[in-house]
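Here the structure is laid out as structure tokens; the discussion comes afterwards.
Left out: one protein chain. Kept in place: all the others.
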């Protein structure tokens, strides 16, 4: 398994401008933080859907690479989102991802997104990554 | 909240032939058992996808009605399934459903399905029910 | 491509009790009919969700096997359903499936379900099949 420190290095090197931070690695989940800025907001004072979708996809990617190593070839094949409540505008978002399956060619995970300081989920996602064969 | 006993009575009265049993009610989840019989099986010794889909839908329905009362008008609007592993043929299936949102007009839940005696999930679902307005 | 006649033979031989009939093969789609019987019905005079889910999965399977040949090892990995309207109880259901992608290891298709004699869809599904490597 990839350590938290190695994952932080990898993400900074591959996606230096991405607004994501590794928040926590537990036995069976990873938590990724999205630092909400003005460009993520929507009229009415909430965080945009695409911001949450990008965060969920990133959390799945981190959870998968933690297990299979820092190869950057895995690709998302399916993502399903349920938007549950409008997140507040003035808090970062936390996405916790648990892998449900890690097969040879497919991995499936679920992601729960909350605003920092509030345990009620604002969005939930499940997703599938295709893992390229080893060469 | 509807008690476990009342829910069992309700399901037996409304769906007397359905192969489902209420297994457990916890604070934030319900567990429904599907009694696997020969007609649920597929060649190769596994339980069919439609059997698991019907079970997931039922678990969502039970979790919702437990909260809103025994009105039978709620209808499924969306179901998303990930089939993770082939369930064994000779065990019943257990579906645990947690509600992610209970709004006035929509409820969203997630369902994890396992074979009895094995904690590794064989399928995962999320679903949405539309709740009719009170009259 | 597998002919309509060969597909009918294959399904009758593999799933002799299944309530499905091949209705039509067009250039880029297949149409599968579900013969609605009493056991598919729900209180209130409509067809059950699991009946429609099984039909959608079957239509995807037929569309895929038509392209890759009559190998029976492909397995569903994801299915997403939107239930749009209640189907009437006294008509069969038709599911039209178009493949959106046919890759080496994954195939994705969409399915539109209507009641016979009515073009307004009652349900829509998308699904993914995993195709086993050739040996």
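As written, the chain order gives the labels A, B and C, with residue 1 at the start of each chain.
In the analysis below, contacts are C-beta pairs under 8 Å (C-beta built on N, C-alpha and C of every residue); 3 or more make two chains touch, one makes a residue touch a chain.
Bear in mind that the values here come from a model prediction, so they are computed numbers and not experimental data.
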Contact with the hidden chain (one of A:54, A:68, A:88 or A:116): A:54
Positions on chain B where the hidden chain makes contact: 77-78, 80, 105-106, 108, 128, 130
Touching residues on chain A - with respect to the absent chain: 14, 43, 48-50, 53-54, 57, 72, 75-83, 86
Contacts of chain C with the absent chain, listed as residue ranges: 80, 82, 84-85, 100-101, 108, 110, 121, 124, 126, 128
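One rule holds for everything that comes next: only the chains that are shown with their structure count from here on.
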Farthest chain relative to chain C (centres taken as mean CA coordinates): A
Computed distance of Cα centres, chain B from chain A, in Å: 28
Rounded Å distance between chain B and chain C, as computed from the means of their C-alpha atoms: 23
Centre-to-centre distance between chain C and chain A (centres being mean Cα positions), rounded to whole Å: 33
For chain C, residues that touch 2 or more chains besides their own: 77-78, 80
